[in-house]
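What you see is the complex with one protein chain gone and the rest in place.
Moving on to subunit A:
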Amino acid sequence: MVEHTVKAFDEDITRLRGLIAEMGGLAEVAIQQALQALVNGDETLAAEVVERDAKLDALETEVDAMAVRVLALRAPMADDLREIVAALKIGGVVERIGDYAKNIAKRVGRIEGRTKFEPLTLLPAMGEVAAEMVHDVLTAYAARDPVMAREVIQRDDKVDAFYDSIFRNLVSHMVENPATISSAAQLLFIARNLERIGDHATNVAEMVHYSATGSYPDDIER
């Protein structure tokens, strides 16, 4: 991309993109570790995930401040304007993804009799797909690649399918074992959180597409 006549403008944008990339990295690790903590019943790791979410919140605040500064000082136009608007929205969405990971981690200690649940094997697989979506959409962001963004959006169906399957599985489990309803409900919420992460990765992909091309991916249901 051709540089701006005002070099500091490029530096601002680079810094903003760096912050988003850092947020994405943290969110991805949070999802992976929350699931790892869930599978192993590792409450120490879960507590770490919860604690580290504050860093994501702080970065989001920094993204907001930076974006507002650029809007005020540089009055960006065209692709620059889309870049800043996308950064603002992506920052908010990635922070939210972090919140879902934190929410999963918080539930780790509340599940009893973990070996009895079949979904405990499905959840990590679902989480892997969701975490990959987050990883790849941030790669698409870094590369300003609308094709890759579109590809991420298509993967959301897979996450939804996992959710449906886990949902049915847990409901029948609750019917058969009323004593475990409390733990099963926790797992249901975790599945729900992962499903939301997929949706949010999709939102990020739409913003990446918008930033790169000026239009939303039109063949995708919004």
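Here is the rule we use: a residue touches a chain if its C-beta (ideal position, glycine included) is under 8 Å from a C-beta of that chain, and two chains touch if they have at least 3 such contacts; residues count from 1.
By definition in this document, contacts and distances are computed from a predicted model.
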(message) Missing chain, UniProt name, options "ABC-2 type transport system permease protein", "Transglutaminase-like domain-containing protein", "FAD-dependent oxidoreductase" or "Phosphate ABC transporter ATP-binding protein": which is it?
(response) "Phosphate ABC transporter ATP-binding protein"
(message) Going by the contact rule already stated, which one of A:Glu22, A:Asp42, A:Asp57 or A:Asp79 would touch the omitted chain in the full complex?
(response) A:Asp79
(request) Return the single residue from A:Gln36, A:Thr139 or A:Thr213 that touches the missing chain. (result) A:Thr213
(message) Even though one chain is hidden, which residues of subunit A still touch it in the full complex?
(response) 2-6, 9, 74-82, 213-215
